[in-house]
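Worksheet: the structure to be examined is printed underneath.
A protein chain is absent from this complex, but the other protein chains hold their places.
Let's turn to chain A:
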Amino acid sequence: MVARPALRRAIPSSRTLLHAESRILRSSFSTTLQSQQKPNNNNNSVPEYAIPDPARPTHFGFETVTEAEKRERVAGVFTSVAESYDRMNDLMSFGWHRVWKDHFVASLNPGFSPLTSSSDPRAPQHILDIAGGTGDIAFRMLHTAHILNGNPDVRVTISDINPAMLSVGKQRSASLPASQQAALSFLEANAEDLTQTKPLGANQVGYSPTTGVPDESVDLYTVAFGIRNFSNIPAALREAYRVLKPGGVFACLEFSKADKHPLFNTIYKQWSFSAIPLIGQLVAGDRDSYQYLVESIERFPSQEDFRDMIVDAGFVVGGQGYEDLTGGVAAIHKGMKPRRK
């Protein structure tokens, strides 16, 4: 709630679709801020754009703000929607987000190990769910690993920058079986700098607050509907690379571009730009946060551009590097940290 006055000031609340579209055109320059930098193949030298800089311009919806300001405003958005969060997801995805999340987790098959081989010497498998907020992904991971794959040797850490979102997740986790609760931990951290972490509550099987997330400690890094909110995506990708073990997988589920299907895309855009903020106003009394969410989806790079950013951070991809869901309304991107030479 804290940041809402600031939001209101920044985003005029009577915005029409037309208005929004003219803003797309005007801000097309800043779309390229992060995605069209020169590729960098040398992972030792982090490119300048991947180093978080509170003063550097980035976008907040269709506005250009500094990285620090964006962080603050995003915090405002999620603090204000934390409780109505599920409703928001249903609105923005026509209810599809549950199906997408199921598919996302199933495609990663956490806890799976080859049938006859002895247990993995590198166990336990560690999953870090970034921007994990409400635990939607983490709970599915635990279910798949512990129950479907019968592998209790899998731990999940839910990490989010926003303690309000984390505490929603924490509350929800109370209904999980005890064994799954024991394998779960919560961590307050900014995805762009995982060296600074703050544990949430006493139930800590994960990381200590002082060391942050260590290098090469994670098997699977997931981020669902989170990355478009980050102030500096290249920085987050490099942190993902750092914390993953060689062979570890980066997996991202995010709203994407349905522009391969023009008619569908038009309808979807109409819906998201005109209806969602309005419904947000009606059901949650919070038009601005929903307006931001719609705009942030529009601003997120295309499937191909985002794939290139992942490769740029040092990951290797299989096939084209992404999978479209529901015609590209959402997409799954995966990358693997290569083995050391």
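Criterion: a residue touches a chain if its C-beta (ideal position, glycine included) is under 8 Å from a C-beta of that chain, and two chains touch if they have at least 3 such contacts; residues count from 1.
Going forward, contacts and distances are computed from a predicted model.
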UniProt protein name of the chain not shown, from "Nucleolar GTP-binding protein 1", "Rab3 GTPase-activating protein catalytic subunit", "Ubiquinone biosynthesis protein" or "Polynucleotide 5'-hydroxyl-kinase GRC3": "Ubiquinone biosynthesis protein"
Which residue of A:50, A:88 or A:108 touches the chain not shown here: A:108
On chain A, residues whose C-beta touches the chain left out of the figure: 107-110, 112-117, 120, 122, 125, 219-220, 245-249, 251, 316-320, 323, 334-336, 338-339
